[in-house]
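Shown here: the complex without one of its protein chains, the others still in place.
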Amino acid sequence: MTSQPEDLNILMARHKAGYALPREFYTSRAMFDQDIARVWNRNWIWVGHESQIPEPGDYFLFDYGPESLIIVRDREGAVRAHLNVCRHRGSRVCTEGAGKARVFVCPYHAWTYELTGELRAGREMGPDFDPAKWGLLPAQVILFQGMILVCPSDEAPPLADALDALAPLTAPFGFEDLKVVHEAHYPVPANWKLAVENYLECYHCAPAHQEYARSHTLKSPQQMAALLPAMQERSVAAGLPTTELNMSGADAIAPGADVYYRRYPLFDGYQTGSRSGVPMAPLLGSLQDFDGGATDVSLGILNYFLVYSDHLVGYRFVPRDVQETDIQVVWMVRKDAEEGRDYTADELTWLWHVTSQDDERIIRHNQAGVNSNFFQPGPLAEMEWAINDFYEFYKKMNGVP
Amino acid sequence: MTSQPEDLNILMARHKAGYALPREFYTSRAMFDQDIARVWNRNWIWVGHESQIPEPGDYFLFDYGPESLIIVRDREGAVRAHLNVCRHRGSRVCTEGAGKARVFVCPYHAWTYELTGELRAGREMGPDFDPAKWGLLPAQVILFQGMILVCPSDEAPPLADALDALAPLTAPFGFEDLKVVHEAHYPVPANWKLAVENYLECYHCAPAHQEYARSHTLKSPQQMAALLPAMQERSVAAGLPTTELNMSGADAIAPGADVYYRRYPLFDGYQTGSRSGVPMAPLLGSLQDFDGGATDVSLGILNYFLVYSDHLVGYRFVPRDVQETDIQVVWMVRKDAEEGRDYTADELTWLWHVTSQDDERIIRHNQAGVNSNFFQPGPLAEMEWAINDFYEFYKKMNGVP
Partner (left out) sequence: MTSQPEDLNILMARHKAGYALPREFYTSRAMFDQDIARVWNRNWIWVGHESQIPEPGDYFLFDYGPESLIIVRDREGAVRAHLNVCRHRGSRVCTEGAGKARVFVCPYHAWTYELTGELRAGREMGPDFDPAKWGLLPAQVILFQGMILVCPSDEAPPLADALDALAPLTAPFGFEDLKVVHEAHYPVPANWKLAVENYLECYHCAPAHQEYARSHTLKSPQQMAALLPAMQERSVAAGLPTTELNMSGADAIAPGADVYYRRYPLFDGYQTGSRSGVPMAPLLGSLQDFDGGATDVSLGILNYFLVYSDHLVGYRFVPRDVQETDIQVVWMVRKDAEEGRDYTADELTWLWHVTSQDDERIIRHNQAGVNSNFFQPGPLAEMEWAINDFYEFYKKMNGVP
């Protein structure tokens, strides 16, 4: 059933704190369109890493829902983001997913834009036409230790302020010196919010992720607590702070300006998220040793990272349609590591490849059940606390006071 | 054009008795969603036969529209039906189409349900959580001579009462001693109501079903009437009542509690619905002989059966989407018959396989034409009387007084 926008407040009011959201949030096209307009277009999206566009003119596209962004390094070396929509009659300006450009020429009528987005010329537009008014619409950009975050809206959450608090915690990992080893997309026939919710809780880890559960204590708060002190000792020795930072949900400085940092222990014998527990790549940043831990990091509300001592895995849940989402996983190692000698992509990607395949399956079954007229949102477990925070954020983005 | 729910009354009012329904009933997504909620979820659906789940723990799923039901025999031997939706966050609980289970474990967070639907335990749900409140939602079940009928709603039509009147008529066929030989699905790109309407009239049989029309007199009321007395003599000799029971449409005890029974003659030379007229399987139930007849039976408004002397064919028209329907055909013989010796599936299924293929084609063309803005509902023929009854039922389910 199509929920019309005017029903949104009624639906929001029907949501009971501590319970899942009502069905329509995951089934309605109008709601999906609003999710793009109100959530995705007004929040910070992690689109990639500076190492992907090292030289002036290097660019790549990032697409979600009906939107497309051009991320480019300009002649002055600054990273910029533009809406990939011609100001004339709306064509996509850039149609290659990545490349090197001197200017961006619209394939339709050859309106030509500088790397900065300025319109160089509108061919045959007559004497009254002022190119200065018709540059590509800009998106805002934050560079955080090499990570590129973009927000298409003017009214972006004040994430930069929150990142100041996070910066010293992530500094030892040397994010700015990473490179991308592999990126995989796992399309799932489900609403993007179900994919985010799945990432936000480890209540499902024990029953659903056999491989992950073997090495990661997050599935069991009790076991995690038991192994934490020993890991923290090793963390300190390795040069990692043990601070936990939770400026998310009710503790965020503003909705969408959430940041989160927590390092937790792997089971004994596991130095990183590898099949056997042995290291897979050189130590990140300034780390002195493996501490047998893994760090959960959030940058804003849409971007999630898992940082091991020797590699990083980034997660995004990109909406394509009401019930079509791309789970995008990016694996990174330090940029001076050499494939074959220092790491192999197959080994590095094994754990989160099999885990993402599990997730695709369980999220798909979740959506199928939620589609039922008989679905009634049930109570969340204590281990699902972060989903509550996500709902609170979501409701605030939709104007619920 | 999407008809919104509020337009329903206007559309209903536009329907002229004795004519086809207006276009929007077959084209609107909102109308489809209402058909699931108001018609399918509140009526009895024939999902199968007890012989498919002989032992405790045996189960199968039945899916329609966005819904999924688990039909299972519990430890006490009772047949039960549950909504296949986890009470936690809505995942499908059971994801295999059929099998044997000791309990149903949700694949997401391992909430575990007994065969009776009771929640055994909600893992890590804290001390205040009361599992007794969170069992699988039950659907109602009627067992009619081995046939399993299910209604997901509390407000089910009083079909059991009507079945009491039908029971003596079908008793000689021994429905409880049948087994399923074959089930075939014929997907058709059309609204489910067009598929039901197609089944409800034999006005199209002569022009559209060459094979069927060769053996079945239903296509011609005159020929049927002429051959009826001779058949009825044979029926009596074979042990079959000749009573006609029409408690459907205006004569139903309540909307959706329709039952119907009529035996009519095949053409001379045909003892059953076979290619050449010869028997294909052992006589059903307590029958003494072939009487050269076939019986139309309806159980409720959504479930249709054709009962020959040696086999039964069951029909369902399962909605998948506004213009996507699964015509499901099930062939049954007496359970002690042996494939190869007493019958062959190929021979048994021939007639209704070719006939269903014809129907797929004509229903598809019907939908294509109804989609036109220029479609105006035309007058029904006398032979299409049962479609009128269906419309009356349909309007009552939608609240038309």
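All chains are identified by letter, namely A and B, in their written order; residue positions are counted from 1 within each chain.
In the analysis below, contacts are C-beta pairs under 8 Å (C-beta built on N, C-alpha and C of every residue); 3 or more make two chains touch, one makes a residue touch a chain.
All values derive from a computational prediction rather than experimental measurement.
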Touching the absent chain when the full complex is considered, from A:R87, A:R334 or A:H365: A:R87
Touch with the omitted chain, as defined above, among A:S51, A:S68, A:Q223 or A:N398: A:S68
Sole contact to the chain not displayed, among B:A165, B:V180 or B:A206: B:A206
Option touching the unshown chain, where B:K16, B:R120 or B:H365 are the choices: B:H365
Interface with the unshown chain - residue positions in chain B: 1-2, 20, 23, 197, 203-204, 206-208, 361-362, 365-366, 368-383
Hidden partner interface residues of chain A, rising order: 2, 5, 29-30, 33-34, 36-37, 41, 66-68, 83-93, 95, 105, 107-110, 122-126, 129, 134, 137, 152
